[in-house]
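Down below is the structure, laid out as structure tokens.
As you look at this complex, bear in mind that one protein chain is not there, while each of the others sits in place.
So, chain A:
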Amino acid sequence: MTVPFNWSLALPEIVLSVCGLLILVIGVFQRKNASGLLCTGLAVAAFVATAVLVLGAPSGVGYRGTFVSDDFARFAKLLALTGAALSVILSLDYNGRQKVDRFEFPVLILFSTVGTMLMASSENLMTLYVGLELQSLAIYILCAFARDEVTSSEAGLKYFVLGSLASGLLLYGISLVYGFAGTMEYGGLRAALSDNAPVPAGLVIGIVFVFVGLAFKLSAAPFHMWTPDVYQGAPTSVTAFMAGAPKVAAFALLLRIMAGPFGHLAPQWQMLVELVAICTMILGALAAIPQTNIKRLMAYSSIGHMGYAMIGVAVGTEAGVRGTLVYLATYLFMTVGVFACIMAMRRNGRPLDRISDLSGLSRTHPLLALTMGIFMFSMAGVPPFSGFFGKLMVFAAAVQSGLWTLAVIGVVTSMIGLYYYWRVVKVMYFDAPEPAFDRGARPVGAVAGAMGLVTALFLLVLGPVTGAAQAAAAVLFR
């Protein structure tokens, strides 16, 4: 027991949790009709403070091998905090207009982010599970937040039931792994599995179950059924959050355990991950074509993106992990931006979500149309925009490792994807204009514009982001 406990490693998580508790108390004691502004502002401040702490956090393993802080965790945490802060800012106006501006909203997003950070820092399968549950439980509640709308309640219930099933599978997998390897610490697992002795079949089954549980959270292809309904039914402010930060965290987790403790078993699981990635890419491309609802379209688009990002996991090399991390960074900014644009779609006080509602947007709201167009082209992977670089990196990693099938299918599905993204742009620029939208709120416009700038000028920050991703990826392969 001479290993130091390293309390200070989890300082960002502790600070964020305490802030969450304080905001909860403030929210309970504020006046009945007070707007959500105070709690939202405090939550954003908490996110910023935590991000500063994350930047300065020391590296190391603490809490008796249940928690790790390294470059990889910091990268994922910063992305998650950014996504959460942006979606909290976006939610303020939307929730106010939808009459769901209760103070619990930012508090739940905050606790969900604490779970996300725990996941990113997990060094033990138990931390993984607890973090995942904390994150998911908050999101189940958020999905049903507009409780007077039947679609929102349906989304919450559906996600909850299917999510519990996935948690069960994950837990079953974890127990199998623990039963056969005798430890849940990643370091111990890695050491136990690095021997060349044959691996027990039960352990492989356990790994498959763990992978399936995480693939569900990522909405990868055979486990994607919940995604369109939940994305469409949940309030847009919640969809904007759950499409961003939690996906990043689940991916961080997947990368960490697949490349870390189970890295030596890559030949055993690589085929499975490849298959899932291929299914996900194809489904994301084909199922999105007939959609008429922009939120459903974004759900399928997000499924497709998860498929591309999973190529990096399947490759299982440092270049692959780096590609996935860069992909996730670009994906996060694009997604937040697109949902900011969707939130601006509102006529006579009612939110709109059909693609045809965007008709002639270029004449009524030229700036909004331009921003939306940038996101669409970026998601399709058209060169000067950020989405291109993410795709390029994962495809290049696949080609380097000789996984030509993955790269070729990825390029083909990107081409198909271009069709449905282009359709949105066509509706905005070439169809007869519909009446103008309501005047949008300033924060929503600002976030959409800022994300548009990041997406369009990603080339300028490509160097630093890739460098950070490289440093993060290197940690996993030490």
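Worth pointing out:
Keep this in mind: a contact is a pair of C-beta atoms (placed from the backbone, for glycine too) under 8 Å apart; a residue touches a chain by one contact, two chains touch by 3 or more; residues count from 1.
In this section, contacts and distances are computed from a predicted model.
According to UniProt, the chain absent from the figure is "NADH-quinone oxidoreductase subunit J", selected among "Cytochrome C oxidase Cbb3", "ABC-2 transporter permease", "NADH-quinone oxidoreductase subunit J" or "Response regulatory domain-containing protein". Only one of A:70, A:101, A:133 or A:274 touches the absent chain when the whole complex is considered: A:133. Of the candidate positions A:200, A:222 or A:290, contact with the unshown chain belongs to A:200. Here the missing chain is touched by one residue of A:19, A:90, A:108 or A:332, and it is A:108. Of the options A:39, A:54, A:78 or A:118, the residue whose C-beta touches the omitted chain is A:118.
The set of chain A residues touching the chain not shown comprises 10, 17, 24, 32, 63-64, 66-67, 102, 104, 107-108, 111, 114-115, 118, 126-127, 130-131, 133-134, 137-138, 140-141, 144-145, 147, 156, 176, 180-183, 191-193, 195, 197, 199-203, 205.
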